[in-house]
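Pasting a structure below so you can have a look.
Only one protein chain is missing from this complex, and each of the others stays in its spot.
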Amino acid sequence: MAHWLSQPLSWTTAAVFLASAVAMLLVVLLFVTYAIYFERKVIGWIQLRRGPNRVGPYGLLQSVADVLKLLVKEDVIPDRADRTLFILAPVIAFVPAFAVLAVLPFTETLHFADLGVGLLYYVAVSGITTLGILLGGWASNNKYALLGGMRSVAQMISYEIPLVISVIGVVLLAGSLNLKEIVAAQSGGFWNWFFLKQILGFAVFVVAALAELNRTPFDLPEAESELVAGYHVEYSGFRFAFFMLAEYVYVFAMSALATVLFLGGWHPPIESLGFVPGLVWFALKFAFCVFFLFWLRATMPRVRVDQLMTFAWKVLLPLALLNLFLTALVKELVA
Amino acid sequence: MLGLAKGLGYTLRRLTEKKVTYRYPDVPVKMPDRFRGIQHFDPDKCIVCHQCERICPTQCINLTGKPHPDPTKKGKVIDTYDINFEICILCDLCTEVCPTEAIVMTNNFELAAYSRDELFKDREWLAANNTNVRSENSTNLLPGGKKS
Partner (left out) sequence: MAVRTEELLLNVGPQHPSTHGVFRLVVKLDGEIITDAQPVIGYLHRGTEKLAEDLTYTQIIPYTDRMDYLSAMTNNYVLCHAVETMMGIEVPERAEYLRVIVMELNRIASHLLWFGTYLLDLGAMSPFLYAMEEREKILDLFNELCGARITFNYMRVGGVKWDAPDGWIDKVRDFIPYMREQLDGYHKLVTGNEIFLRRLKGVGKYDAQTAIAYGLSGVNLRCTGVRRDVRKDEPYSIYDRFEFDVPVATEGDCYARYLLRMEEIRQSLRILEQAVAQFPKEGAVMAKVPRVIRPPAGETYVRIEAPRGELGCYIHSKGKDKPYRLKFRRPSFHNLQILPKLLIGENMANLVAILGGIDIVLGEVDC
């Protein structure tokens, strides 16, 4: 990929870029389909159930059937809704989710844009999704949706700050905002991975990332027992599918980001295991992150909305700052 | 944090446990003998005493009798016997009062239908519903709890 990126833009390179983007989209769609399937299976197993098993062998086509059903459903737009915004909102929510994937490196050679400020780009672009959610909640002209949308925005903006500050520790250690270089700085065994050196930062990152993803225990925006379905209560059919898609693409992106930043990317845990391709290591770590999300979902109750905000500002933010300070101090004294 | 970790450990342990779900539509569920399912009605046993009709808390049973076809015999025989399963609550009282066990419970419970009209069951249908008939009946409710 690096070879293509360094060439001047021509019809060929543009075609290659387009083709690889489409390929990535397909990979992501496949991931989303089976992430949902896997989530339902894992949660089912934990709850002594079998999970989906009726559509296709082992229920493998369940998500496909679900998506198909959403696509053929009638597209309902509430009468009093703000039509333009209502239509625009799912798009605004989804596009950044896909755009952030551009900077994630999967192996040394398999990556897309190699931005110098990759991390910054990720955080900045992912913030736009919040806008889509707020618009969706507001444009639906539904009280539950509005409450859900407001909660969502409050939550995602609050948690973005500790999230960013917690990863600055990593940036300090690696000396770069480029995700490839951050991974390169973690080579040589798992004791070099940043989740150990940055244990505090990692903890803050995990919590903040969960909140960013709107997943249990921070799934307040769509708390069905309080808000029925949250911001997408009025959405149906493929518009709803877009919100869901955005959510699961973020699961993909966030898990990949956690792997890159803290779990050593494609590096094997011990040098001698280097014969296994990097992509496999990446996939393993990535799968563990995704599984962890599902596992949490099967265990945790939901945090209360006011406690959520208190937690972000009074606990996570000071911790993230402390982590940053300590990292700077250690780096200054040791190096 | 300890509580959260404990909970995570607990769910992880249950992940590998044996599953408890039934394979219901594929494999029929065996109900215990006393299960109160759809009634079976045996017209030959019925003596048209109207007790089931009277005890029914929701008045879902309708029956009519006609004079015995054999003029030498006294009494009536059953003519029509309908149970409206839209309102039947399967409370078991009709089978409890029936002196001849003409109406008994079965273990069949699949009543779902596409039309409400199908829930109106007549004498022929109830007579044909003769599988899985309950073996124990109201007999142990005799005064003093004696089993006959």
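The chains carry the letters A and B, assigned in the order they are written, with residues numbered from 1 in each.
By our rule, a contact is a pair of C-beta atoms (placed from the backbone, for glycine too) under 8 Å apart; a residue touches a chain by one contact, two chains touch by 3 or more.
What you are looking at is a predicted structure, and each value in this text was computed from that prediction instead of being measured.
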Candidate in contact with the missing chain, chosen from B:Pro28, B:Pro57 or B:Gly75: B:Pro57
Candidate in contact with the missing chain, chosen from B:Cys49, B:Val77 or B:Leu90: B:Leu90
Residue of A:Ser20, A:Gln47, A:Thr107 or A:Asn192 touching the missing chain in the full complex: A:Gln47
Positions on chain A contacted by the hidden chain, ascending: 43, 46-49, 143-144, 147, 216-217, 219-220, 223-226, 228, 297-307
Touching residues (missing chain, whole complex) on chain B: 1-4, 6-7, 9-11, 14, 20, 31-36, 55-57, 89-93, 96, 105, 134, 136, 140-146
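In the analysis below, only the chains that are shown with their structure count from here on.
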Computed distance of Cα centres, chain B from chain A, in Å: 54
Interfacial residue positions of chain B with respect to chain A in the complex: 4, 7-8, 10-12, 14-21
List of chain A residues in touch with chain B within their complex: 42, 45-50, 295-296, 298-300
